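Every protein chain of the complex appears in place save one, which is left out.
All chains are identified by letter, namely A, B and C, in their written order; residue positions are counted from 1 within each chain.
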Amino acid sequence: MHGYADRRDEFHTRLRRIEGQVRGVQKMVEDDRYCIDILTQISSISRALRGVAVGLLDEHVRHCVADAITEGHEAGDEKIAEAMDAIQRLVKS
Amino acid sequence: MHGYADRRDEFHTRLRRIEGQVRGVQKMVEDDRYCIDILTQISSISRALRGVAVGLLDEHVRHCVADAITEGHEAGDEKIAEAMDAIQRLVKS
Amino acid sequence: MHGYADRRDEFHTRLRRIEGQVRGVQKMVEDDRYCIDILTQISSISRALRGVAVGLLDEHVRHCVADAITEGHEAGDEKIAEAMDAIQRLVKS
Partner (left out) sequence: MHGYADRRDEFHTRLRRIEGQVRGVQKMVEDDRYCIDILTQISSISRALRGVAVGLLDEHVRHCVADAITEGHEAGDEKIAEAMDAIQRLVKS
């Protein structure tokens, strides 16, 4: 079981809301809605996705990474390197 | 009819693929998949969303903004200000 | 003369302030200041840089791109493509 287990329902709900927002944007495109309004909606989805990512990362560091560090030097180093790679991808995405 | 009309089907298809990716992430959360793998997937969705936003913006500038500029000074200024606001939101999101 | 000529002094002043902030961060590193405080400072510099970039882009679209569009179809298309490339780099950077 992974670190985010306690907040699984919360993340799931947030992702379903994001799915609904993406479907809303599809409908806006079908209905030929004004481009700028669609962009505003996409910016809001991006922020919501990033919020989920930061939340998951928080749980991951607080559980998986912290446990690995407590376990010992090498296990900790590996988990930290992996988490830093994920952070870098997130910062750039 | 708005500026992105020629590429409406393309944008719609890309947004449906993004919707599928968001559903895939929900499934990963349900299945208690490894946090870092979920984050990688979210970064990829963010990039895809941003790609759609930049594509829509491109069409918007090429059509709506360019038409407004051709129409006259004031119409152009207004559309440019509106587009710059959208770009700023996009850069920050 | 380029589009940002009217605001050249403003941009210059903002860039000098940013230079001062970067020097401040060097000093923090020399003085072995707390890592998180340095990161806060770097986030503030990134925001300031992005503000200058968006300001320059605004002037560029309002002048160079708008002039090219008024000049004719091909000149406008070329300038729009170039500006969109810059926006994409900015969004990703």
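One rule holds for everything that comes next: a residue touches a chain if its C-beta (ideal position, glycine included) is under 8 Å from a C-beta of that chain, and two chains touch if they have at least 3 such contacts.
Keep in mind that this is a model prediction, so the values were computed, not measured.
Counting contacts over the entire complex, the absent chain touches A, C. Panel shows chain A; residues 50, 54, 57-58, 61-62, 66, 69-70, 76-77, 80, 83-84, 87-88, 90-92 of it touch the chain omitted from the view. Against the chain not displayed here, chain C makes contact via residues 1-5, 8, 11-12, 15-16, 18-19, 22-23, 25-26, 29-30, 32-36, 38-40, 42-47, 49-50, 52-53, 56-57, 59-60, 64, 82-83, 86, 89-90, 92-93.
Please note the rule applied: only the chains that are shown with their structure count from here on.
Judged by the touch criterion defined above, the protein chains link up one after another in an open path, with no loop closing it. It takes 180 degrees of rotation, in steps of 5, to superpose the Cα atoms of chain A onto those of chain B.
For chain C, residues touching at least two other chains, in rising order: 92.
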